[in-house]
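A single protein chain has been removed from this complex, and every other one stays in its place.
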Amino acid sequence: MGSEILLQIRELNKTFDGFRAISNLNYELRLGELSAIIGPNGAGKTTFFNLITGYHRSDSGQILFNGKNITGFPPHLISNLGIARAFQVINIYPTLTTYENVRQAVLSDQKRTLDIFTLASRLGRQETMEILQSCGISGHANVISGTLSQGDKKRLELAIALGNKPKLLMLDEPTAGMSGEESKETMELVNTLNREKNLSIVFTEHDMSVVFGYARRITVLHQGEIIADGTPEEVRGNETAQRVYLGEEA
Amino acid sequence: MMHMRGLDRVLVIGLFLSLLLLPFPVKGAEPYNLGVVLEFTGTGALYSRHSYQGIELAVEEINKEGGFLGKHPIKLFSRDSQSKPDVGVREAKDLILREKVKGIIGTQSSNIALAVEEVCYEYKIIHVIANSNAEAMTVSNYSPYTYQIVPNTYMQATATAVSIAKNVKSKGWKTYDTIGSNYEYPHSTINTVVEHLKKTSPEFKLAKQYWPKLGETEFSAYVTSIIGDKPDFVYACVPGSDGFALFRQGNSYGLFKNVFYASGATFLTEMMEMKDELPRGIVTVLRAPFFANMNNPMMANLVKKYQAKFNQYPDDFVPMQYDAVYVLKQAIEKAGSIEPENVKNAMKGMTVNTTRGSLSFRKIDNMVNCPSYTGIIADDPKYPFPILRDMVVVSGEESWRPESEVLQLRDKADLSKKRRPEELKF
Amino acid sequence: MGDIWYSDEDLSNMMKTNSFRLYLWFALIFGGSIVLPLVVGVFWIHVLTEILILGLFAMSFNLLFGYMGQLSFGQAAYYGLGAYATAMMITKTSIPFPLCIIASILIAGICALIFGYFCVRLVGIYFAILTMAFGQLVYYIIFQWYEFTGGDNGIQGIPCPMLLRNAYSYYYFALIIVTIAIILMWRIINSSFGYTMRAIRDNCNRTRFIGINVEKHMLINFVIAGMFAGLAGSLWAPFNRSVSPDLANWTHSGIPVFMTIMGGPSNFFGPLIGSVVYTILFTSVIGFTEYWPLIMGTIIILMVLFFRGGIVEIFNKKTGQIDMNGSRKEGIFIQNGLRDSATNKGAE
Partner (left out) sequence: MTGNQIIGQILSGVSRGMMLFLISSGLTLIFSVMNILNFAHASFWLLGAYFTWTFWKILYSPIFGLWASIPLAALTIGAIGWIIEVILIRRIYDRTLTEQLLLTYALVLIIGDLIKLTWGVADRIVPKPKMLSGLVNVFGSPFPVYYILVISLAGFVALGLWWLLYKTRFGRRVKASVFSREMVGALGIPIHRIYTGVFVLSLIIAGLAGGVQAPISSVTLGMDMSIIVECFCVMVIGGFGSLIGALVGSLIVSLVYAFAIMVVPKMALVLIFIVTAIVLIIRPWGIFGTAMRT
């Protein structure tokens, strides 16, 4: 698949007052990979995302992006390096219009947010419209994003992440709360982004049809440790993963 | 995100609303509009309430004879400055521009009086001050339109210093402390006393100075500290309700028993309000106590009228405010017109008779040579509240700042930017 | 809603019609404020000047509150600093008035930078109390520093430059300065920086994740707001002919809060409308009663309970407003962009 390594995690640890969310985890992601991270609730998926994007500081271990050590960096520096994130719980700008939501990410990417003099309406129109259209929400460009439907909000979540023109896109349950048809559309978009723009994407998901339908690599996380990692076929055959999922062992 | 859709209506209605509210200017009228700016809210509220009673009484009497010059009935306009200078300024402007007042009787606290003085100067309106006695009004911030008929801080402090100096000699005191609320009036009063004591009795050393914040209600820390210093004498200038708290807490610590105490800010109002809570045997200085001038017919008449109307004795402020209206009356009679410009010229260096006898304005600073009354607080069977015993009356000429010093201070303050040159020549 | 594809010019003319009405609206206000003084008596000129200056002060406050979602309870500190800087420069030096204004703006800006550096690290109630604490610090320093600032006496008799001496000329002078300031503020809140502020207001957490250093941007906004407050203060000093420490007191910080809430924080001109109503109400109420606080207090309670969005919202029923989690409710009230508030828990 991809050539050189984009993201490297070495011996990552994180405990929340006693509870070991992530225990010395090693992980590598190559350029252009479309990989999924699955695991039961509380396996540490979201904490894993939080550590990489700088929302939490890891207790120990290293995170390297493009060979650069970004452990302990604040979220905005990590994002500027090219890691974009879409959130599990809707995390948009409800009083701004859909267009303004995405444009905000575009402006940040173009380093224009400190520009006091040029009117925002003159900036980033082309890129914003492209992203809105690709995410299929250009119809609501001037609608206040708070009034969108749940599915549209989820798409806006993705669009905002794309606004940053990331090298690595991290999606936290992109199809949660979506109808079958909507989640298919979203995953088609994710797929085309990965293929055409060679954008490496990692996403967490509970819906196994989506995971096995699209991901080309699956990592199974359980109690903060990786218990299986490989192509969908290898993971399906792996008994430890099955045991965890089929619930012999709590 | 500019949702303008509904706003067109708010704009149009907003503009009409503000237009309707504006009253149309009223044609000039015959009566003499007299403005009063006092602090009806804030720490000076009690003094202002009594002062206004004094003014009302005088206006009633004068209006009975048809008003100024017998034909201009006085119309009173009172405004509350809320103890804030910027509100005082706005109210003064409101009185001058909207109510067309020709004279303003000044405010209680000095910072507001100074601000109102500037407004009166700009619009050339007569400004009589009968409460606030900051010296800045007539010295460093002198204005030809402002007349002061209350003994200023320098005069009161000198009078106190004169009586203290006598005790220093007789009782052989060595050290003293001072305590004063941390704003201009106590600062200038205490500084004057300290300067005077340095000149008259150099061996009398100043040990420590305390400056509690304005509005302080908790003086125990100060009282214990003063008791700790063990001074022979304490000079205090803590006005208003802060002074009440200091007396009560001083009493509970027994401060006044073992230290000779003089207060520069205990007026007749405090003596009437606190009655038994007020410690006896402390020295204070009063401005216009009625009991010291009962032989003056004007004061006797005022006391009778005031008791009839408000069934209580008048405090220091009532006679002074009463005088303010009468001084204005005599100036108008001398000028023969109610126009402020002529009244101003007539009032210069004029001799007026007041509840405190006949007094005259000093040309250089429009300050009247009113006496200060110092004495020791003691009970008196005639009155339900303590008054002064072995009272010393220090006349105006003895206590006011010599003319040379006044001119010196005024040059230092450099009024050239604020006042026209011809007004500064005497 | 089907997927209608908005062509490029549909979008732009949507923007244009919006701005056409805006310019019409702006011209009407500006025209009105030129004509009005010729109609009214001299006293009301002073009231109109006061409306302009306090309106600018309230709009500077709204840069922090309406457009960044943080309540500053110490904005009067920079207003007071601006007023004192101008007052001292005019009375103690012979610097021409326009230079004094520029210098006071810079002084207020520098203080806003120093205090802001600490305030922007906090949000919500902590931000409010820290700005209040710094405000009181400025107030007491001015109050105590007797020799330099004249202490509680303040500075009296600030001579106004000759040609601005009469009420009309000062009114038009203030009108020009305030209009320029409003246009500048309008540009700023509609610039990309302005939209970043709204993003921070709406969802401070998400803004971090799209690569924006939130503290730096909030600090710049804090300084800008401080400078505009300083400008309002420096216009106030010669107008009022005197300044007092009370200008920097926390009770003075309450005025822009009241004006903004009354006018409507979600609208650019809200604070200005609030200033019109507050000042006219205040000057007329104080004329006939001593108990103005009772009246003002009742009005505030009625506004907070029943007119949540302020006057602007009364006329803006159609748009209906959105609160943080997208449910439509009458009258938008800017939910503080609390850093750890529930809605931003997405990252957990």
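In this document, chain identifiers A, B and C correspond to the written order of the chains, with residue numbering beginning at 1 in each.
Please note the rule applied: a residue touches a chain if its C-beta (ideal position, glycine included) is under 8 Å from a C-beta of that chain, and two chains touch if they have at least 3 such contacts.
Just so you know, these numbers come straight off a predicted model, no measurement behind them.
Enquirer: For the chain that is not shown, enumerate the shown chains it touches in the whole assembly.
Expert: B, C
Enquirer: Could you tell which one of B:253, B:291 or B:310 touches the chain left off the display?
Expert: In the complete complex, the chain left out is touched by residue B:253.
Enquirer: Out of C:36, C:106 or C:122, which residue would touch the omitted chain in the full complex?
Expert: C:122
Enquirer: Over the whole complex, note the residues of chain B touching the chain we left out.
Expert: Residues of chain B in contact with the hidden chain: 40-43, 45-46, 49, 182, 209-213, 215, 217-225, 227-229, 241, 244-245, 248-249, 251-254, 273-274, 276-277.
Enquirer: Using the document's contact rule, name the residues of chain C that touch the chain not shown here.
Expert: On the side of chain C, residues 65, 71, 73, 118, 121-126, 128-130, 132-134, 136-137, 140-141, 144, 250-251, 254, 257-258, 261, 291, 293-294, 296-298, 300-301, 304-305, 308, 333-336, 338-341 touch the unshown chain.
Convention: only the chains that are shown with their structure count from here on.
Enquirer: Let me have the rounded angstrom distance from the C-alpha centre of chain A over to the C-alpha centre of chain B, please.
Expert: A distance of 74 Å separates the two centres.
Enquirer: Need the CA-centroid distance for the pair chain A / chain C, whole Å please.
Expert: Between these chains, centre-to-centre, one finds 40 Å.
Enquirer: Among the residues of chain B, which ones contact at least 2 other chains?
Expert: Correct list: 1.
Enquirer: What are the residues of chain A that contact at least two other chains?
Expert: As it turns out, chain A has residues touching two or more other chains at 95-96, 100.
Enquirer: Touching residues of chain A toward chain C in the complex: what are they?
Expert: Those residues of chain A that touch chain C are 46, 50, 53, 55, 74-76, 79-80, 84-85, 87-96, 99-100, 103-105, 107-109, 112-121, 123, 125, 129, 133, 136, 138-148, 153, 160, 163-164.
Enquirer: Show me the residue ranges of chain C that touch chain A in the complex, using the header's touch definition.
Expert: It is residues 1-6, 8, 11, 14-15, 187-188, 190-196, 198-199, 201-203, 205-214, 216-217, 220, 224, 321-328, 332, 334, 343-348 of chain C that touch chain A.
Enquirer: Of all residues in chain C, which touch chain B in the complex?
Expert: These residues of chain C touch chain B: 18, 21-22, 25, 28-29, 32, 36, 39-44, 46, 50, 91, 143-144, 146, 151-154, 156-157, 159, 190, 198, 240-244, 246-247, 267-269, 273, 276, 280, 283-284, 286-287, 290, 293, 311-312, 314-319.
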